[in-house]
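For this view, one protein chain was removed and the others were kept in their places.
Labels A and B are assigned to the chains in the order they are written; within every chain, residues are numbered from 1.
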Amino acid sequence: MNITLKIWRQRNRETEGRFETYEMKDVSPDMSFLEMLDVLNINLIKKGQDPVAFDHDCREGICGSCGMMINGRAHGPGRGAATCELRMRKFQDGDVVTVEPWRAAAFPVIKDLVVDRSAFDRIMQAGGYVSAKTGGVPDGNAILIPKPIADEAMDAASCIGCGACVAACPNSSAMLFVAAKVSQFALLPQGQPERKTRALRMVEQMDKEGFGNCSNNYACEAECPKKISVMHIARLNREFIKAKVF
Amino acid sequence: MKSLVSLYSSSIGKKIVMGLTGLFLCLFLVEHLAGNLLLFANDNGHLYEEYSRILVSNPIIRAIEIILFLSLAGHALSGVVLWIQNRRARPQKYKEFRLDENTELASRITMLGGSIVFLFLVVHLSSFFFPLRITGTPMTAYELVREKFSNPWFGLFYLVALVILGYHLKHGFQSAFQTFGLVNKRYKALLDAVAFFFWFLLPAGFGSIPVYFFFFVKNTASPLVLRTLEHGWPV
Partner (left out) sequence: MKLDAKIPDGPIEQKWSNHRFHLKLVNPANKRKYTIIVVGTGLAGASASASLAELGYNVLAFSYHESPRRAHSIAAQGGINAPKNYSNDGDSIRRLFYDTVKGGDYRSREANVYRLAEVSGSIIDQCVAQGVPFARDYAGYLDNRSFGGAQVARTFYARGQTGQQLLLGAYSALCRQMDMGKVRFFPRREMIDLVVVDGQARGIVARNMVNGILESYTADAVVLATGGYGNVFFLSTNAKASNATAVWRAHKKGALFANPCFTQIHPTCIPQSGQYQSKLTLMSESLRNDGRIWVPKKKGDTRRPEDIPENERDYYLERLYPSFGNLVPRDVASRRAKEMCDQGYGVGPTKLAVYLDFSDAIKRLGRQVIEERYGNLFDMYHEITAEDPYKTPMRIYPAVHYTMGGLWVDYNLMSTIPGLYVIGEANFSDHGANRLGASALMQGLADGYFILPYTIGDYLASHSFKPVKTDHAEFKKAEQETEKSIKKLMAIDGKKTVDEFHRELGAIMWDHVGMARNRRGLKKALEMIPALREEFWKNVRVTGSDLDLNVELEKAGRVADFLELGELLARDALHREESCGGHFREEHQTPEGEAKRNDAKFSYVAAWEYQGPKRTATLNKEPLKFEVVKPSQRSYK
């Protein structure tokens, strides 16, 4: 099939970007979306042009590197999948496909479709951990965690940090990302001693990074490749209020 | 005090203010509707006048009224601040952004809806509250209502505004509970039912007033009203 691509090209953080149009011929429906971009890049290199830069690595939906806005949807059409898991059979012959980087003040564009998500790392550094030093910890079975609790913590912990929640949110809010970590540790006994400071510090850092405010419209949950529930945002709110007020 | 200021300066803090003020305004609406249902009392506004008089003379009610205005201001101002921050969080817009495929309409138009509701409030207050309480009018409250709603355009404006208010509350009510962290799969059905009352039944109740006055109450004591007075119900 043939596809027309409109891709955001931007040389670096300082320069202005613009959309470029590329015609892709004979795209196989079995290709992944990223493989289609690989083919585009080979064509561009052969013509002596700069290939389209995009982040990607594991190409099986777990590393969280890839992420682009495809036809107005974070990670493209469909649910519960990262961009690398998207196959071209989701598109029709003759489709015009618009590809943009994640857009948020907190995620500045580095080049083309590559954005700087280090804000997420800084949020994690603001308490997104249990202060367990290597060594000197009790036996794994000394801490009992009933299966339903462990399962719910695992649901939250499955976040891949791709940033789709921010990209899909009309307000560029990072609440789902922050909530996933705060919720995981709030559920587990290991997270209890630092429970309050963690919620306070992580939210404070999130605000400092320039993410928007959550307006509870749940686009994040709909576009999360790991289908993380907004129930975790409710828990984050609860944790934050408890820590602030009590 | 310091912790309250720092709470408000956080994103969640402002949303808590949105939620608390919003819910307080919702509670007021319940009281407001309950009182306004006296307009249906078929006594040419007698009970309604009595109710208004008690309200105005009660100092507690007057105090609540001040809180109410502060809530409204807090709700609107916080909403505007959040909105501006949210615009700033994405300086470069998407060329294509298909929020419609992921989210409910009600959640996407809170600012628009809120602004229209605010405009409506300005009209509403200047039509009723100001003449009755501040500038003064020779008419009774009931007469004023009757007179205003005799204008079909005025009534229609009310109906449209109430639909928008309903949409605003459809998102706002459950949103407040999400913000307080008070959602839970077990109580979701209960919360949904209460939310339904607020976003559907409440605006519908208010909406019945202009409809009633336009169709069933004549501005000057009309034959319809007289008949109503005789038989207790318009026929």
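Criterion: a residue touches a chain if its C-beta (ideal position, glycine included) is under 8 Å from a C-beta of that chain, and two chains touch if they have at least 3 such contacts.
These numbers were taken from a predicted model, which means no experiment stands behind them.
*Asks:* The chain left out here touches which displayed chains?
*Replies:* The undisplayed chain, in the complete complex, is in contact with A.
*Asks:* Touching the absent chain in the whole complex: find that residue among A:1, A:130 or A:243.
*Replies:* Considering the complete complex, A:130 is the one touching the chain left out.
*Asks:* Determine which one of A:53, A:105 or A:243 touches the chain that has been left out.
*Replies:* Result: among the candidates, A:53 touches the missing chain.
*Asks:* If the hidden chain were put back, which residues of subunit A would touch it?
*Replies:* Missing-chain contacts on subunit A: residues 11-12, 28-32, 34-36, 38-39, 42, 44-46, 48-51, 53, 55-60, 62-65, 81, 85, 87, 89, 110-111, 114, 116-118, 120-121, 124-135, 137-141, 143-147, 149-151, 153-154, 157-158, 160-161, 184-185, 188, 190-191.
Keep this in mind: only the chains that are shown with their structure count from here on.
*Asks:* Counting only Cα atoms for the centres, state how far subunit A is from subunit B in Å.
*Replies:* 38
*Asks:* So in the complex, the part of subunit A that touches subunit B is made up of which residues?
*Replies:* 6, 19, 69, 71-73, 98, 100, 103-106, 168, 170-173, 203-204, 206-207, 210-219, 222-223, 230-231, 233-241, 244-245
*Asks:* Mind pulling up the subunit B residues that touch subunit A in the complex?
*Replies:* It comes out as residues 3, 6-7, 10-16, 82, 85-86, 88-99, 101-104, 107-108, 110, 171, 174-175, 178-183, 185.
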